[in-house]
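One structure follows; several queries about it will come next.
What you see is part of a larger complex, with each chain still in position.
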Amino acid sequence: MSKKIKKMPRHLLDMTSLDKEIILFLFDHCQDYLTEAVLKKHSLKKLSNRLILNLFFEQGIRTRNSFSIAASRLGATLLNPDMAQLTTAKGESLLDTIHAFEAMGIDLFIIQHSHNNMASFIAAELHSEASVINAGDGVNQHPSQGLLDLFTIKKHKPDFENIKVAIVGDVLHSRVARSLIEGLKIMGTTDINIIAPPTLAPTPDDIPNIPIHYSLEPGLKEADVIVTLRIQKERMQQALFPDPGKYYRTFGLTTKTLKYAKSDAIVMHPGPLNRGVEIDSAVADGPQSVILEQVQNGVAMKMAIMDSLLNI
Amino acid sequence: MSKKIKKMPRHLLDMTSLDKEIILFLFDHCQDYLTEAVLKKHSLKKLSNRLILNLFFEQGIRTRNSFSIAASRLGATLLNPDMAQLTTAKGESLLDTIHAFEAMGIDLFIIQHSHNNMASFIAAELHSEASVINAGDGVNQHPSQGLLDLFTIKKHKPDFENIKVAIVGDVLHSRVARSLIEGLKIMGTTDINIIAPPTLAPTPDDIPNIPIHYSLEPGLKEADVIVTLRIQKERMQQALFPDPGKYYRTFGLTTKTLKYAKSDAIVMHPGPLNRGVEIDSAVADGPQSVILEQVQNGVAMKMAIMDSLLNI
């Protein structure tokens, strides 16, 4: 793992700041960590002097704990303050909190926040040499997820330029979809398709040059990769779609609708799953599903990202 | 500590899956850790590549932190997500959460849940080679507590076949009592007694072949070991007994009622204590109390359990 890359950015804020060379470098690094650390269940000491701070202002345990595990596999010290501490920090401005943590010696901030561009805003205001990973900002970007998704695709469908990808669901509110689409474009994929009800589809200005389908069959036809997105119940309350049953009948990925795609298509989902809403259990747990592989790859990719930001 | 035992189960779910040979093996292991790690305050590196997940869905800090300390004394990485994260995991099914953690590389799940058999249910559904410790499921089992209680008894009253044990209090709702009674039976103890008000005594079907006393004197008479159980205030609201004062006067262990037992009887309590309800401070802090010894032995026993499940 002595490979060096000269233009690794200091922060990981979005996919557009990456290029193909950096992504291929991270793939390489991720594969090494997958083999050496994740599959062999082996902890390294590469970041044993480093302090990492998880700042997760949203609920949820997957991304947060995946970063925690990746940090521990690298021997880093990770602080994981709880939501209650963070949101009631006596009315202090978030920037003052960040600057105090910098002064305490934090090397890397991992930030998940419901506001778009929060991680970028913080990265621009740092006093120290610390790095920032955007672990999800509003409906904007989730680049570590985008990278682990690309890596998972590469393991099954390495010819990025000649695959058809279908992304199904609430793309309008999905930072996962935005990061993946940008990543696919960098890797040369041209046949990217969105399948969504009109109320959950992005506007052409938002995500340009991607065909939008309002039903499953044309979008999934001959697809190599299907990415199913989580339907959030909040959206229903906003009347963006009528009810989960209707959604499932129209856009749910089932053993029947899966047949529109190629017979060896892989099925992805960023989790957590709403079984019986956007995906049927027979598909989620079926032979074409790589959902848990995404989770496993995610730890290795987070190791690769953290190590690259801090050691290059 | 090179002893090997062939039939150590993969999980620790209840006491009935253990036998005398395994329990004696764990006693041995526990004594080693008590001497080498707990009393000498020394941390080992035996599990330095292992990932352990505390999944405590109930409130309470003792068992949870005792497992955390045991894990740290063994050099393992322990993740300790808070209740708020666990219970609001965006509506994901608990099994999907577990499978995601397996994919991230968790080796051992420590599960406390208010539903009976939750740990067994999860253990049966695992995809990986991970182990499960039941750290308390509803009113069913609490085997790590049962084992540390047995070990504490052995230190003072090693002749399990010839001791009289009295368990006082809310046995009906006590997973601690259930695990201890099963463990004592495995060790050959025949003179086990329950002392409880009728509303808090188990039915004969629930815990068979154990005499039930409705007052202290006959149950405590000539006892070698007295186990006082916590009275939970919720039970009062359910009108299962009238008030704490009445309970104390009838079933409270005081310097006076303690005299019914042998003069060298030991007094145990799983904690946390309701002083002045089920036990008087003069007894809890008195010379016959081994309550804090139970806590100390608990760290060593948890080390023995974790190491045995993961290294054998």
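Labels for the chains are A and B, by order of writing; each one numbers its residues from 1.
Following the convention adopted for this analysis, contacts are C-beta pairs under 8 Å (C-beta built on N, C-alpha and C of every residue); 3 or more make two chains touch, one makes a residue touch a chain.
Computed from a predicted structure; not experimentally measured.
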Given 2 visible subunits, total identical subunits the whole complex contains: 3
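Note that in this section only the chains that are shown with their structure count from here on.
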Mean-CA-position distance for subunit B and subunit A (Å): 41
Residues on subunit B engaged by subunit A in the complex (per definition of touch): 48-51, 77, 79, 81-82, 84-86, 88-93, 96-97, 99-105, 107, 127
Subunit B-touching residues of subunit A, taken from the complex the two chains share: 38, 41-43, 59-62, 64-66, 68-69, 72-73, 82-84, 230, 232-233, 271-275, 292-293, 295-296, 298-299
